[in-house]
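Here's a slice of the assembly, chains where they normally sit.
Order of writing sets the labels: A and B. Residues in every chain begin at 1.
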């Protein structure tokens, strides 16, 4: 019962791996923002315009704004995913449920970023919706565990 | 001593539940942003204007900006809450302390979002301040535990 948040629990392993992928995805979008900004050579801060020999403007280049919005959207969804995912594991996620919902989230968010950067709809909205469904499904399992009154992690029984 | 981050610890149960509520709160504000945008029919991306038969503009509709700012404010506060809350549980939060500080945070942030969307001051600022006090109080407990040198989880002794 005490090894729910250890690698002895396959659902926790899945969480650790999925969370690391989401973290790397966030870092890659941050680096891509800087790369696109350096390529377009438009900067909102004078010190950046000087450093990169670009020009200063009131707002970011449209291409930079697009990456920033894709990045912000991932961050907004990653935080609920990461915390509800941890709660889901702590309240007894099954190995199969964790794999489906967590690796599913990782995959649809990669598709979301691609669709966002390429300006492709309705694929972006569909990917966003699937991510929300993953988070919502895990949240329901947590609330069900809480309301059941038992609050016992059950992954051993299920595996 | 090894069951601090398991459901055997009432403070961890409280954390799991409060964190899930905060995660759902974030998802609801994300969905509300999209709903208000679809109702106002103003879009910053051409692919969205086409898909929703709306018009494209340089910036979001004022009503959408308000939801986005409420959402961003929650995210900025949720991340410190979630991480300091976990640290607080790990360093020996009492069951009563966790309930007060965590369910208190969940409640004042709901009030914050309502006050933000309704444009009601000073209620928004008061709710924000109470949320910060919750995070600060937990952080002080973590630092006290760290400085005491003992670093032993004490929830058993307190319960």
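Points to keep in mind about this one:
Here is the rule we go by: contacts are C-beta pairs under 8 Å (C-beta built on N, C-alpha and C of every residue); 3 or more make two chains touch, one makes a residue touch a chain.
Keep in mind it's a predicted model, so treat the numbers as computed, not measured.
A single sequence accounts for all chains of the complex, and while 2 copies are shown, the assembly in the file contains 3.
In this text, only the chains that are shown with their structure count from here on.
Our note on geometry: chain A versus chain B, Cα centroid distance of 17 Å, whole angstroms.
Residue ranges of chain A in contact with chain B, taken from their complex: 1-2, 4-5, 65-66, 69, 75-77, 79-81, 83-84, 86-87, 90-91, 119-122, 124-125, 132, 135-136, 139, 142-143, 146, 151-153.
On the side of chain B, the complex with chain A involves touching residues 2-3, 5-8, 12-13, 16-17, 19-20, 22-24, 26-27, 30-31, 44-48, 50-51, 71, 75, 78-79, 82.
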